[in-house]
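So that we are looking at the same thing, I have put the structure below in structure tokens.
Of the protein chains in this complex, one is absent; all others appear in place.
Our next item is chain A:
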Amino acid sequence: MQRLLAVLLVLIGLIGLVLGRLGETTWAPETETTATATLEDPGPAVVIDPGVLYVGGEKGEVVIEGASDVSVITASNSDIDAYLEGVHHTRVTGASDWSTLSTEDVEPDGAAEISDPTGSDLWRSVDTSASPYTLDIGEFWAAENGENEQVYRSLLIVTDGTAAGADKISITWPVDDENEWVPYAYAGGAAIAVIGLVLLVVSIGRRGDEDEGELLEEPQEARSSAARTSLATGGAAAGAAAGGLSQDRDGSNADADSSDAPRAEDPLDAPGAREVGEQSVWSIGDRADDAGTGADGTASDAGSDGGSPGADPSGDDADQERR
């Protein structure tokens, strides 16, 4: 049962680690996010409001698609507003969510065309490129920060002044994000796996102890039997020694036996008794004490001594005996 639990814990831990890895890879959040506005009848000009490029950070890319060459114009924000007065245009005002740019239709009844939209003296810069036009947000940010720090600028987007200013605008920002639960999955999985492994090792070690204990007990019992056999057939001194052991293990009346045990002879001198003592030192020691105590006529004292496991038949030794 313990080993099964350990294996289960290890498996759960491994699952946690795998989940953590998946959270870092397959289930990891996107490395970039793109907000898009598809423009229907936006008018001859589209304006990206100041700061919209930086909603998702100061790096990224703007992609503008138009029917023809796309011109991206920078100018003072008030100049762009003044220039577009009376002109139907669309403003990109922000991002309603991370995939959608919010837009505002301005002066829908205004002029539908602009004459020479790239030729105004108001424009600080005009950059024309074939569609799709791409703009590096990092470079644009650098141009209005640091030494060139200024009010964030609008971007005016036009094509030829008659067609739509832009058909589609996408802004892509890099995302520095990760699944928040990944560290927990790693930590929890690792902890559970370690606990499971420890349990597994302990259970294997204990099983080894049990096996060893069984192996130790079996020859001991066999040898005790042999001793008893030897007692039955051997000399009186050996029989006294073996009898002392047997009485102690059984918990039977030691006083009676001790009173009957021969005292003049050393029990270790008996061939059977010496053999048992060499095989189970702890038991022999305990029993030797007990036997000695009993031989000294203090067996009743020894029996009342709860701190002496060897003398307490209801102690752990008794459990060991039962097993």
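To be clear about the criterion, a contact is a pair of C-beta atoms (placed from the backbone, for glycine too) under 8 Å apart; a residue touches a chain by one contact, two chains touch by 3 or more; residues count from 1.
Note that contacts and distances are computed from a predicted model.
Peer 1: Which of the following is the UniProt-recorded protein name of the chain this complex doesn't show: "Electron transfer flavoprotein subunit beta/FixA family protein", "Lipoprotein", "Tryptophan synthase alpha chain" or "Nitrite reductase small subunit NirD"?
Peer 2: "Lipoprotein"
Peer 1: Considering the whole complex, which of A:110, A:138, A:174 or A:188 touches the chain not shown?
Peer 2: Selected residue, touching the omitted chain: A:188.
Peer 1: Under the stated touch rule, tell me which residues of chain A contact the chain that is not displayed.
Peer 2: 1-2, 5, 8-9, 12-13, 15-16, 19-20, 23, 27, 29, 35, 49-52, 54-56, 76, 78-79, 82-83, 85, 93-98, 119-124, 144, 149-152, 177, 179-181, 184-185, 188-189, 191-192, 195, 199, 202, 206, 209, 282, 286, 309-310, 316
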